[in-house]
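Every protein chain but one is kept in place in this view of the complex.
The first chain written gets the first letter, and so on, giving A and B; residue counts start at 1 in each chain.
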Amino acid sequence: MRGHLATLAAAGTCLAGIGLSTASASAADLTLCWAAWDPANALVELSKDFEKESGHKMSFEFVPWPNFADRMLNELNSGGKLCDLLIGDSQWIGGAAENGQYLKLNEFFDANGIKMDDFIPATVVGYAQWPKNTPNYWALPAFGDVVGWTYRKDWFSRPELQEEFKTKYGRDLGVPANLDELKDIAEFFQGREIDGKTVYGAALYTERGSEGITMGVTNILYNYGFKYENPDKPYDLAGFVNSPDAAKGLEFYKALYDCCTPPGASDWYMSENIDAYKSGQVAMQMNFAFIWPGVHADPTVGGDKSGYFPNPPGPNGHFAQLGGQGISVVANTDEKDAALAYIQWFAQPDVQKKWWSVGGYSALRSVVEDPSFATSQPYAQTFLDSMAIVKDFWAEPAYASLLQPMQRRVHDYVVAGNGTAQEALDGLVEDWTEVFEDEGKL
Amino acid sequence: MSKVAMDRLAEATPQRLARGVRGLSDRALAWIFVGPTIVLLLAINIFPLIWTIGLSFTNFRVNRPNEDIRFVGTQNYTRILTDTDIWLSMQATAHFLFWTLFLQIVIGFWLAWLINRKFRGNDLWTTIIVLPMMLSPAVVGNFWTFLYQPQIGLFNYAVGFLTGQDPSSFSMIADVSLAPWSIVIVDTWMWTPFVMLICLAGLRSIPDSIYEAAECDRASPFRQFWTITVPMVLPFLMLAVLFRGIENFKMFDLVVQLTGGGPGSLTEVTSINLKREAFEKWRTGYSSAYAIILFVTVYGLAAIYVKALNRVKQR
Partner (left out) sequence: MSSFSVTEPSPTQKWVAGTLVALYALVALMPLVWIIATGFKSPSDAIAYPPKLLFEPTVEGYVNLFTTQTRATPEALAANPPETWYERIVAENNQTIVGPSRFGERFLNSVIIGFGSTFLSVFLGTFAAYAFSRFKIPLKDDLLFFILSTRMMPPIAVAIPIFLMYRAAGLSDTHAGMILLYTAVNLSLSVWLLKGFIDEIPVEYEEAALIDGYTRFQAFWKVVLPQAATGIASTAIFCLIFAWNEYAFAVLLTSGQAQTAPPFIPTIIGIGGQDWPAVAAGATLFLLPVMVFTILLRKHLLRGITFGAVRK
C-alpha cells in the first residue's frame, strides 16, 4: 500500500528530526477527532506535512455524522482522553467553553500572531467565539460550510425539458430565483421519466436521530421570517419562533417534502442525499457545501453535469444554514503543546491554501479573497455567496436540549404529518422556554 | 463419572496429604464462593442504583461540572409523571409490547405445535428457525433498514411481489401508520423462535397417557386441544411472556437502529426517550428519576405477573 509507505517515510524523517534537534520537544502522538466525511480524508493527507515538519505523529478518529455529536459529547463529558484535538460542531462551543472542555485560545493566538480578523467574520462568530460577538476564542475556524443546493445541470439544459418548462411556467428552466421557483422545478421533475428511470424533484434533510431535519428546515424558516429570539430581548421567543410567517415557512417545507421527494426519504441526511443524487434519483439536492468537491469529481454526475446555487431567498429574507467547524484543543489532553503546535501550523496561509486545494473549505480570508479563488472551482463562487448569508442554530450550552425538541416537533409535523405548522412551532416555543427556564436564563 | 473412576481418583490422591490439608469449614467456603459474586453485583448494580436514587432528587447534570448541585425534592418525579411526551413514549412501548407478545405467542405456539408432529428433519428446521434470535439486534436491526427501503429493499419487493402493490409506494419506516409495525415485524421475526422453543418444551412435557385416556373417552381433537394441550402448555407460555415482556420493556438496540424513534416520536419507546434525556440532553437528575420510575414499573409488573404465574402452576 502506497499510503503506508508514505507514512513510513514520514516516520523516518520524523525520527531523523528528533536525532538532530536535541530533544527540543519530544515527539507526541496526537489524536484528532472529527466527523467521518470527505474533508476528513483530505485533512489526513494535509496533516502528513505537519508530521514531517514537527516530528509529531497524527492519529485520527472519525465518526459518521449521525453519531458524531453523540459520541464526541459523550467523550467530552466522560472526561475521556481519546481526542487531543477536536473539530467539534459549531453549536457545541457554548457548552464546551462554559464547562471547560475546550482550551481557551486567546493567549495562544496573541503569542503566535494568529489574528481572528484574518478569517471570514461569520466563521469566527460561528466556530470560535463564546459568548458570541465577544473576543473570547475557543477554536480556530477550520472548515467553512453552509447549506446550498446542487442540481443536475445536464437535465436542466435538455431542450425538450426547457421547452416544456417554459410553456408550463412561463420562464426558463434554470437556477431558481426564490423558494417558490425552487418548488416549481422540483414539482416539474417529480415522477418524470428520464433516460428510462423515474426521477424525483429534490432530496431534503429529514433525518430524525441527530440534527438532520433541523439543519434542513431552518434554511426555509429563516427566509420566511423565523427568528430565534427577539432581537431586542434575548430569550424572548413567542412571536419570533412561532410567528405566522415562520409557520408559513414550515408549511412550505412540508409541502416540498410531500410533493417532491423520493419515496421513503423520511430519514435522510447528508449521505442519503448524496446517494440519491449520485444514483440519478433526484434533480436537486439540499446539502452542505462539503459535498461539492466530491460531486464535481464524480464519474457519473461530476464535471459539467452538476451545478450549484446558494439557498434561494424567501419572502422575508435570504439566509442559509451555517455548517462547519472550528478546531479546538481538548482541555483534558496530555499533549497540550503539540496540539497547539498543530493549530499554529494549520493557521498558516500556505497550509490553508493547500487545504482548499485538497478539498477543505478554508475560512482564511487571504485564501477566499484571492482574486483567483472564485474561478478556481465551479462551486467556489457559490460557496462565497452562501457564506455571506449564513445563520446558525443556537450555540448555547443547552444546545442539545434545544435541538431535541426541534427535531421532534418538526419531524412530527413534516414527516409524520401530525398537527399544523403553527402548533408545531407553538410547541417549540413551550419546549424552548422550559429549557431556558431550567437554565436560569428566563 | 463412574464409581470405578471415582475410586481410582481417590487412590491417586495420597491419603496423608489429603488429610493433612485441613479443609475450611463449609460455612467459610460458602462465603468465599459466593462472596465475589455478591461484591461485584453490589458494586456494579446496587451501589449505582442507590446513587441513581440519590441523584433523582437533584438537578445534577453530568455536563455541568461547575454548577452547584441542588436538592429539588420530588420535582423531577412530578415533572415526569405530568409530561405528556413521556406518556406518548409509554404508549409507544405499550403498543410494541402488546403486539410483539401477541404475535410471538400465536406464531410461536403454532410453530411448536407443528414441530411437535415429529416429522422427519424437524431438528434441522428448528435450528434454522432459531438462528435470528441469537444474533446481535443492533447489527441485524441496522440491516433491516436496508430491507425496508422502498424499491430496492427486499421486504418491500417481496410484499409487492405477493400483493401486486408497487414496492416504491410505501415505506415501512417513514409512514406514520406503518412505522410502529416495522419494529413489531422485526422483533417478531427475531423472537418468535424463543416462544416456540418454550412452547415446544411444554408440549413435550405432556405425557402421552393423557391423550390416550382422552381418546378412550372419545374426546374430539378440538376438545383435546382446548382441555389438555392449552392448559398444560399455559405455564410455559406465561413464562415465555414474562421473559419477552421484560426484554421488550427494556427494548433499545433494535428500535434505535431501525427507526431511531421516528417518524416524529412515534416509535420512541421509553429506553430511547430515556437515552435522549440522559445522554443527549444530559439532564442527569431528571433522567435518574425517569430510570427509577421505569424500574418500579418493570418490577411491579413482573411481581404481579409472577404471582399469577405461580397460581397457574399450582392449579
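Structure notes:
Keep this in mind: a contact is a pair of C-beta atoms (placed from the backbone, for glycine too) under 8 Å apart; a residue touches a chain by one contact, two chains touch by 3 or more.
None of these values were measured; they are calculated from a predicted model.
In the complete complex, the hidden chain is touched by one of A:113, A:299, A:371 or A:440, namely A:299. In the complete assembly, the contact with the undisplayed chain comes from B:236, out of B:57, B:96 or B:236. Among B:71, B:102 or B:125, only B:125 touches the chain left out of the display. Of the residues in chain A, those that touch the hidden partner chain are 1-4, 7, 31, 33, 36, 38, 41-42, 44-45, 61, 63-64, 66-67, 70-71, 74-75, 77-80, 82-83, 271-272, 274-275, 278-279, 291, 294, 297, 299. Of the residues in chain B, those that touch the hidden partner chain are 1, 3, 6, 9-10, 13, 15, 18-19, 21-24, 26-27, 29-34, 36-38, 40-41, 43-45, 47-49, 51-52, 55, 62, 111, 114-115, 117-123, 125-140, 142-144, 146-147, 151-154, 157-158, 167-168, 189, 193-194, 197-198, 200-201, 204, 208, 211-212, 215, 236, 239, 243, 246, 249-250, 252-253, 256-257, 270-271, 274-275, 278-279, 284, 287-288, 290-292, 294-295, 298-299, 302.
In the analysis below, only the chains that are shown with their structure count from here on.
Spacing of chain A relative to chain B, judged by their CA centroids, is 40 angstrom. If you check the complex, the residues on chain B that touch chain A are 62-66, 85, 149-151, 168-171, 173-176, 259-266, 276, 279-283. Within the complex formed with chain B, the chain A residues making contact are 69-70, 73-74, 76-77, 95, 98-100, 208-209, 263-267, 397, 400-401, 404, 408, 411-413, 415-418.
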